[in-house]
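This is the structure I have questions about; it appears just below.
Excluded from the complex is one protein chain; the other protein chains are retained at their positions.
We just call them A and B in the order they show up, numbering each chain from 1.
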Amino acid sequence: MDPVKFGYWFPADVSTHGPSVDLLIDYVHYLAVALFVGWGIFMLYCLIRFRQRPGHKAQYELPHFKGSKYAEVAVALIELVLLLGFSIPVWASIRYELPRTDAPDKVVVRCIAEQFAWYFWYPGPDGEFEPASADRIKPSNPLGLRDPSRDAVSKDEFHFPVNRPIVVYVTSRDVIHGFNIPLMRVKHDAVPGLNIPIWFQATKTNDEIFAAMSPERLRIGPALVGRKEPYIAMEAVKAADGSDLLKSGDTFVFGEALVKGLTGAGVQELSVKLKFPVELACAQLCGNGHSGMRAAVSIDTEEQFAAFIAGKMAK
Amino acid sequence: MSTAIPWSVKPHPVTGIPNAKLGIWLFLASEVMLFGALFSSYILIRTGSEQWPMGRTILNIPLATLNTVILITSSVTMVMAWASLKMNQFGKFKLFQTLTILLALGFMVVKAFEYGGKLHHYEVTLVEGSEAADKAGALKITGHIDHATAGNGGAITSWIRSRDDLHDGKISFVADPPAGSHEHPAAIELAAEDMERLTFFGPHRDTFFAVYFTLTGLHGIHVLGGIVVLLYFLLPGSRMWRTDPERFTGRIECTGLYWHFVDLVWIFLFPTLYLL
Partner (left out) sequence: MTDTHPNGSPGAREAHGGGHGETSFLWKYVFSQDHKVIGIQYGITGLCFLFFGFTLMMLMRWQLAYPNQPLPWPWLAELLGNIRAPGGVLEAGFYNQLGAMHGTIMVFLGVVPIAVGAFGNYVVPLQIGAPDMAFPKLNMASYWVYFCGGVIMLASFFVPGGAASSGWTSYPPLSNIATQGQTWWLVGMVFLITSSLLGSVNFIVTIVQMRAPGLSMFRLPFFVWAQLVTAFLLLLAFPPLEAAGVLQLMDRVFGTSFFLPSGLVVNAIPYAQTTGYSGGGSALLWQHLFWFLAHPEVYVLILPAMGIVAEIVANNTRKPLWGYRLLVYAAIFLGFMSFIVWAHHMFMTGMGTVMSTFFQTTTMIISIPSVIILTCMILSLWGGSIRFSIPMLFALAFLPMFAIGGLTGLPLGLTLSDLHLHDTYYVIGHFHYVVAPGTIMALFAGIYYWYPKVTGRKMSGLLGHLHFWPTLILMNSIFMPMFFMGMAGLNRRMYDQTVYVHGRGVQPLSLMVSWSAWMLAVAQIPFIINFFKSWKAGEKVNDNPWEATTLEWAAPSPPPHGNFTTLPEVHRGPYEYSVPGQSGDFCPQHARPDSASEGTPSAPPVPAAH
């Protein structure tokens, strides 16, 4: 798999439908660049050739430009092809096809967003979702299930198996949020009052993506305090007094103490990898905690996924 | 050259109307968009709702019919006022203009009674399994509050908006007559703790009343605005009749156009809210 990089056009893509999205974006940009360069060259040529200078006079009679009409028709045709050939059919297939047909190996998950957390709700072994009611909500039963022990509920950590269609019913229980996994080209609003199914299928596991990801050099600063996501240290760091702050390969979470220790040791940048390199972001402004409303995405093997569900059920 | 604005009185040779008349038509076009958007919202909310009460079962049709008649009559008197000016009968204009204003005020008074009825009409949601619920035979009852006593025994005379206003007291509640009858059942005593929710029929009660109060309220504001303009042209504004009768007639015509529009909005509101 290609290294995971950001800021140079698309990031890596680990979903089955992603390439068609990227392809369309590329094609539209080819069209855009072609038009822009065409206009630009023509404009520059005019600016030089027809600049005001002694002896040069503007023409009142206008030449008849056939070319512009052809260009406009060509643009319209290309847009038509992109629309009819790509956008409409592919969109229809990625948005609507699976939830209607009955894929036997599909995994159905419910995602409930709230300020500022994501809940992922999996049916228990019976394959049924328990009835839920807002009156029963309490910290030990955040979704208000009738019998919380019969279903698996995960907060801010989204697990699903690789190479299987995943159907997610996205909703929110307070304001509008946005269910967005950039590396999978998945995005849908979580609207209170609506429960909308979307589906996707991953092509790489978490471990594969982790291996392909180059370590990032994190700037140590106040922004790290309060981060909840686990990292894996790619280098060892010693504290000012010589004791080990971090060993290479350690899994850790930034906290006030660690950030203080690192700053005390004069560390400005730290080489780390995210333990769950695929992230789920909230894409709709949802309040003061909006930018921190993230969930980790773990694309599991079958065994990892089974173990995850079993672990959640045991609780 | 004079800086007078051209075509402010005389019709423009091409469009055939003076400035103000074109202006008022444009303004009305934007008003159509405003009420159009509100009607569309109403349709969207209504089609999206699980159940929607029939307006005629909750709203007061006789009062609304009366108001429809009043408003249509006022449109007629408005036309007469303008026609009187056209025929150079200023005295008659004053008469019809006054009549229009009186009718408009009448409309608002009827509206006030209608609103008042809603604001003193209550719905109680009783606590499931409570004794009161057993006695009432239903979880939700509507009716009016005969009298209310606070927890410390004193009578409550102010308007009650929610359960909190009872201060742990109780109410003597007279339920609405059952369907097909006109007789109120006997009053029942309800303590604050028997009730889950106590609410009057205000805009917050449900989306039906939200739509009802918003649309009729906005329409009422338009009527009030109309009254102000009509009064202005009846009293201080009518001085212009002496200096510039043609312009004055034009202004009354524009006012009339607005007034007919307000009337028209009501003609839409009446069936959609009260009958359907």
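The definition used in the following text is that contacts are C-beta pairs under 8 Å (C-beta built on N, C-alpha and C of every residue); 3 or more make two chains touch, one makes a residue touch a chain.
If you're wondering where the values come from, they're calculated on a predicted model, not measured in any experiment.
Asker: Of the chains that are displayed, which are in contact with the missing one across the whole complex?
Answerer: Looking at the complete complex, the unshown chain comes into contact with A, B.
Asker: For subunit B, enumerate the residues touching the unshown chain of the complex.
Answerer: These residues touch the chain not displayed: 1-10, 12, 15, 18-20, 22-23, 26-27, 29-31, 33-38, 41, 44-45, 48-50, 162, 197, 199, 202-207, 209-210, 213-214, 218, 239-240, 243-244, 247.
Asker: List the residues of subunit A that touch the chain left out of this view.
Answerer: Subunit A touches the chain not shown through residues 5-11, 20-22, 24-25, 28-29, 31-32, 35-36, 39-40, 42-43, 46-47, 50-52, 56-63, 65, 68, 71-72, 75-76, 79-80, 82-83, 86-88, 90-92, 94-96, 114-115, 134-135, 137-138, 142, 173-176, 178, 180, 182-183, 185-189, 191-194, 196, 216, 218-219, 221-223, 227, 274, 277, 279, 281-292, 294.
What we mean here is this: only the chains that are shown with their structure count from here on.
Asker: Mind checking the centre-to-centre distance between subunit A and subunit B? Centres are C-alpha means, answer in whole Å.
Answerer: Distance between chain centres, rounded to whole Å: 50 Å.
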